[in-house]
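Excluded from the complex is one protein chain; the other protein chains are retained at their positions.
Let's look at subunit A:
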Amino acid sequence: MAALYEGYTLCGLVPDQNLSSSGIQGIEEERDRDHVVVTDSTRSVTLYKVSDQKPLGSWTVKQGQKLTCPAVFNSQTNEYVAVTDNKVIRIWKEDDILLDKAFKATVSSDVWKVHCTHGGEPVVLFQRGAVRLLDSLLAAPQQPIEEVLAQEETIRWSTIIVAETQQFIIITTEQKGEHFLYLQRLNPNSVQRYRLEREEPGLSPLSFSAIYKDKHICLLYLYPNGHMYQSVLSVRGLGTEEGVQALPLPRSLLLGLPVGDGQLEAASAMALDEAHVAVVGVPHPSAGGGKDFLCIWNTNFQTLQAGKEMAGKIYGQLWSYSNKVFIPHGKTLSIIPFECPKSSLASALGKLKHTKTEESKTPNSVPSWNNILHGEKAQPSKTAETRRTRTTRKSQSTTNLTTDQVLELIKTAPVEEIQKEVEGFLTRSEFQDLQPSVGQLALTLVSRSLADPAFYSSSTLAQLVHTRCLCHSVCPDLVLLALEKKDYFLCQLCLQFFPDIPEAVTCACLKAFISMPDVDAEKVSLEPNSVTFMENLITRDRAEAGLQNGFSPTSSVVNDRQTRAEDKKKASAPSQLICPVGLHKAVLINEILQTPYSDTFLLPHLKDLSSQNVMLFLQYLQFLYLKYSQDAFPQMEGFRSPSLSQIMDWVCLLLDAHFTVLVMTPEAKGLLLNLHSFVKSQVRLVSELGKIEGSLQQLHKMKAKESIGQYSIEIIELF
C-alpha cells in the first residue's frame, strides 16, 4: 500500500504578500536523482542536493531582469538553460559564477517554457505555440517564429514526455472558455489538436499531469468540483492531418474527490504511477473541511491510501521526482518521500489488520536500530486513516493467536508451550510488522524470568534475537539476564545483533568471559561460524608454527635492540604462539572485540578489570595480532572475525586503562615491550604509506587525462 513518509524541508520560501503564490516557479531534476534545480518566481536559480538538504550553487539575474521560465538542466552538455524577460535565453555551466557573463541569445518571440528530459536535448516552447529544438534555435536566434495558436488562445500548461524514443510536447490552451490540447511530436514535427469536453460552465481545469504508459499518453486533469478525468492519447498514428481541426478528446471520470464546502481553488493532482495519484489542496475525507492535505489515491480501487496534513497554506503546486514529492506549503518547500508498491486488493486488505493492532495497542513506535543505522527507509509516519477503512478493519477476525494473546500466554504458561506459540507467531507474521511485537514478547519474557528465577526460556529468547528486530534499548535487561543465567550463546547472539549495547554491559560481558574457567567455556555451544574461524586460526598455528621460511614479520616487527633477547626467546619457544585462552573463550572474546563502542565511555569500565584479567586479555590480543601479521592473513571469507585495527584499538585501550598497573607488574614487562614494538611497526607502516601517498595521488591525476580519440572539436586561441 502506498505510504507517505516523514518529510523534511529543502528550503524556506518567500511567498508574496497576499500568499497567492509560493514564490517557486519550478523544480527540475538535475544530473541525477539526488539533485534538483529550483527556480524561484523572481530572479534566482538554486541547485540543491536533496539528500543533504543543502544548496550547492545559486545564480541570480540582475536587478530588473526576471526569470520567466524554470531553469532546466541539459545533461548532454551539463549546462543550465533558462529564460529571462521572456526573450533572452541564457545558458551557463555549474562553475559559472555570474549569470551576466554567461551565454545569452535573444530570440524574436516570447518563450513560454524550456523543456528538457533527462538525456534529451532542450526544447523551447514559445507562447504562441511554436516549438524549436534549442540547438537549431540558437543556430539562428532571430529566426522568425510562426504562430500556432489562434488569437486569444493562451497556453495554460505544458510538459514534455518521452515515449519510446520520441519526444512529445503536450500543451493545453484556453480560448474563450474552451480548452484545447496540442500534442506536438518532435523530429519529425507534427501536431494534433484536441478539444477538451466541457465541464460545468465556468469551470476550467485546475491542474494537468501526463504520464506515459502502455504506448499511450495518459493525461490527468482536475476540476474545481473535485472531478478528476483521464484522457488517453495514442502516440501512434499522429500527424496524418495537420491539427487545424480539433478532435474531441474522450475522457473518463477517474475519481470524484470530496470537495467540502465550495470549490477547490489551489489544488493539484499528479500521477505517481499507473495506479496512484498524489493530490494536494483537496480536503481529507475524514478530517473536515481543511484543504491542506497531501493524499495519495489509488485510482484502480478509488481508495485513499495515505494522507498527510501540510502546515500552512497550500499553493496547489506539486512536483515529483524519484519517489519524492516536492510540495511548497506555508513558508517551506518540503520533500516527502513516498512509496507506491504495486497495488492489489488482496495486499491492501491483508495489510489492514496489522496496522490496526499496531495502532491500538503498541506503545508508541519502537525505534528500529536497523532502520536508523542503515537508513533503509525512514519511519512511516502516522498516517491519517479514513473512518470508513477503520470500521472495515474492525470487522476482520483471525483464527491465530494475536500478539496480545501470546503476551498473556507468556505471563503464565510453561516454557515448552511458550516456545511453541512464539515460534508459530514468528512464522506467521510478516517481517515488517514483527518489530514492535517482538519487542513486547522479549520484554515480557525477560520480566517474567527476572521475577521467577525458575523460569528461563533460552531458545525462545535466542529465536527472538535471531529475528534481528530486537535491540538493547528495547529490553535492557536481556543481556545481563543471559550473563546471570550463564547463557553464553545468547550473549554471543546479543553481541552480534545488538548495535546499541552500552559500554558498561560490554565490559560486564568481557569480565565474565575472561574470568570464566576454560572448562566451563568448552561446554557452551556457540555459533558455529565463529568457532570455525577460531579453530582455523589455532590449528594453523600448530601446524605451521615451525614452517616459517623466508621473510618473517615477527622478526621484523621485533627488531629493536632491547627486544632482541625477547625475540630469541620467542624463536626458541614456540609456546609464545599458543593461544592463551581456550577455543570457546576466544570466540566469545572475539565477539566483544567486534562490538561497537566509544572509548570515552568504555575506559572507566575497563579500569574495573583485575590485573590478571588484563594480562590474559592482552596476551590473547597479542596472540591475535601476531597471527594476523604473520603469514597469509587468516581473515577468511564469510567468517565473522575481528579486524586488525579493532585488535590494535583494544590493545591501546587496555594499555591506557591499566598502564600504571602494568608497568608495576613484573610479569607484564615482556608483554609491554612486545606491544610497544607492534605499535612501532604500525606507525612505521603508516608513515611508509604516507610516503607513497603522494605518488599514488599523482598516478590518479595522470589517469584523468583523457585520450584524444579519433575526432574532437576543440577551441584554440592564437595571440
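By definition in this document, a residue touches a chain if its C-beta (ideal position, glycine included) is under 8 Å from a C-beta of that chain, and two chains touch if they have at least 3 such contacts; residues count from 1.
The rule is short, and it goes like this: contacts and distances are computed from a predicted model.
Asks: Of the candidate names "Trafficking protein particle complex subunit", "Proteasome subunit beta", "Ribosomal RNA-processing protein 42" or "UTP4 small subunit processome component", which one corresponds to the UniProt protein name of the undepicted chain?
Replies: Protein name of the absent chain (UniProt record): "UTP4 small subunit processome component".
Asks: Using the touch definition up top, pick the residue from A:I97, A:M664 or A:L718 that touches the left-out chain.
Replies: A:L718
Asks: Looking at A:K93, A:K411, A:H466 or A:K486, which residue reaches the missing chain?
Replies: A:K93
Asks: So that we can see where the missing chain sits, which residues of subunit A does it touch?
Replies: For subunit A, the residues touching the absent chain are 76-77, 79, 91-93, 96, 102-103, 105, 134-139, 708-719.
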